[in-house]
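Every protein chain but one is kept in place in this view of the complex.
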Amino acid sequence: MPMRAHPPTPLREQVLHANQELFRRGLARFTFGNASAIDRHANRILIKPSGVPYDQLRAEAMVVTDLDGGVVEGSLRPSSDLATHAALYRAFPHIGGIVHTHSHYATVWAQAGREIPCLGTTHADYFHGAIPVTAPMTDHAISGEYEANTGGAIVARFKTLDAGSMPAVLVAGHASFCWGATVAAALETASILEEVAEMAYHTIVLNAEAAEISSALLDRHFLRKHGSEAYYGQRPSS
Amino acid sequence: MPMRAHPPTPLREQVLHANQELFRRGLARFTFGNASAIDRHANRILIKPSGVPYDQLRAEAMVVTDLDGGVVEGSLRPSSDLATHAALYRAFPHIGGIVHTHSHYATVWAQAGREIPCLGTTHADYFHGAIPVTAPMTDHAISGEYEANTGGAIVARFKTLDAGSMPAVLVAGHASFCWGATVAAALETASILEEVAEMAYHTIVLNAEAAEISSALLDRHFLRKHGSEAYYGQRPSS
Amino acid sequence: MPMRAHPPTPLREQVLHANQELFRRGLARFTFGNASAIDRHANRILIKPSGVPYDQLRAEAMVVTDLDGGVVEGSLRPSSDLATHAALYRAFPHIGGIVHTHSHYATVWAQAGREIPCLGTTHADYFHGAIPVTAPMTDHAISGEYEANTGGAIVARFKTLDAGSMPAVLVAGHASFCWGATVAAALETASILEEVAEMAYHTIVLNAEAAEISSALLDRHFLRKHGSEAYYGQRPSS
Partner (left out) sequence: MPMRAHPPTPLREQVLHANQELFRRGLARFTFGNASAIDRHANRILIKPSGVPYDQLRAEAMVVTDLDGGVVEGSLRPSSDLATHAALYRAFPHIGGIVHTHSHYATVWAQAGREIPCLGTTHADYFHGAIPVTAPMTDHAISGEYEANTGGAIVARFKTLDAGSMPAVLVAGHASFCWGATVAAALETASILEEVAEMAYHTIVLNAEAAEISSALLDRHFLRKHGSEAYYGQRPSS
């Protein structure tokens, strides 16, 4: 991932735009969802303020915090999920943006406590394997620093996974978090995740024994879009 | 709940707006649904007239009744469900508005005769536990004062429940009623109920054994949005 | 039902409007559906021409036929389902309009070969019992006068049913036909049927053992909207 050097103002606009798109695309209803980005040079997170309707958001209202979630700039409270975002930015140093939504079918899988198996090439084009679900949190973790511990549950689940080729997770009984090199990429992933989650839902209902695609097919599709041998789309120079 | 002192005209507009929103949000189709509010100072209920299409409603057409459902003002018949609304206003003294809809998935759970289990945090953010369903009504109750007895069935179901932390109910074989401090709050609850009902439907179809979330997680989410320790959203003064 | 005395031109407009509404409401896609009306004084049926896209229909293009389906006026072929409509007009002398659609969930029940059980009051408000499905047609009936025999299968199914209180049928493996005093009423019934079919679908998937509502509740809801004791809506004079 190339070094990014966005000055604070454009990043602020990117975060605003991603939060508004969550609403426009139907990924977040009411105030269920939030998007953030990080300025890796300044070690500053920009995130949606808590509980503000998407159509009333303005770029200046975005809250700026440090990597521990301490507010540095902004008069509004940050999203109550900030500590989860911060935990992911600390654990996954290559990501630049995070999107949290309660989008319908991704949430359904999270509520069912099931990972989303890779049942087809639509899935394989974006996610290199089954989309993982976290372990249920203990009462102790819930009654303590709940949002930070949610981040901890995700990071624990990724001990054996690569956040680069698996840019999404389901938090059991809750909903999804997606990430990417930018907040726009995280938003795109959240859109695809919802589509893939809905396809997998209907596939499993139609055929509870539906098999995951082969490793060969998974690799073929993931790698024709990602990595040095990719041949999907146009060459960067074109 | 603070004392409300809306003069009759604004309340009339609130009731009109809520009825129109039922239609605009897709919660009520054709004429399946109605919203009401109560003026607790004057002991007057304002409710939609029966069978009038939502796009032809005007504020002046709202029917004003006393707490026994007797028409005090208005030339049109009140909603045929008035007696149910009146029973709820009498039994739940802290509520200021009621919304009745046949919204799709809430009605599906009512028809299935099943309460909606709390399967995730989206649900826990708004409802403090499973959304209850009434017992089936006897033939005697149906052939008698049917609409009043529907209210009685709801009130009976709430003997062991708190209408403040559980602002919705499913009437078996029929549909849902939602309430709140204002008719706008009842409308918001009806919108969330439909979303939660759809999420729970798909979760149970995907995994019939899906577990309710823990009491710890239920409390954490409900209480971070409601009550004196709430930390979601902006402080009232901001 | 009062005698109707619509002159031919308005009836033509009614039929055009109903056909266009089928498309606008999403009840018919492509060219899957047709609406007709009958002038009982003149014994003339007006029906959509076959295979013409809904957005290209004009009132003058409606085909006029006699009760045996013989074309009396119009240069285009009538809908290929004309003979089914004609059979219903002959068998049910009180109906004034018919709508045939492949609307999604009604068709799903027809394909599943199952009648739609009365699982709730939304259904009971419009249909006095389960919505019937015809017996499968024999190869002989299919290879003969297929469309007329489809009408015959419907009429046979209604030997023990009343077309007045049950204004819809599912043709097994095919789709639905609805009717009413006017083509506008038939269209309204087709809209409600689709909603009721979708609610019943989700209810049965959620709870395969979901029970039909009691006769007492069925009668209460059907009769509060229909018949001499109806108390839903406004009095005709108001």
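Letters are used for the chains, namely A, B and C, taken in the order the chains are written, and counting of residues starts over at 1 for each.
Keep this in mind: a contact is a pair of C-beta atoms (placed from the backbone, for glycine too) under 8 Å apart; a residue touches a chain by one contact, two chains touch by 3 or more.
Everything quoted here is computed from the prediction, not taken from an experiment.
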Partners of the unshown chain among those that are drawn: A, C
Touch with the omitted chain, as defined above, among C:Ala91, C:Val108 or C:Ala230: C:Val108
Sole residue of C:Arg29, C:Arg44 or C:His226 that reaches the chain not shown, by the stated touch rule: C:Arg29
Touching the absent chain when the full complex is considered, from A:Gly33, A:Pro49, A:Gly96 or A:Gly120: A:Gly120
Touch residues of chain C, complete complex, unshown partner: 29-32, 49-52, 75-77, 80, 102, 104-105, 107-114, 136-137, 139, 142-143, 146, 173-175, 201, 204-205
Where the missing chain touches chain A, by residue: 119-122, 125, 191-192, 195, 198-200, 202-203, 205-207, 210-211, 213-214, 216-217, 220, 224, 231-235, 238
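We adopt the following convention: only the chains that are shown with their structure count from here on.
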Pairwise touch network: line, ring, star, complete, or other: line
Distance-to-centre winner among chains (Cα means, whole assembly as reference): B
Relative to chain A, chain with the most remote C-alpha centre: C
Separation of mean Cα positions, chain B and chain A [Å, integer]: 34
Distance from the mean Cα position of chain C to that of chain A, given in whole angstrom: 48
Residue numbers of chain A (touch at least two other chains): none
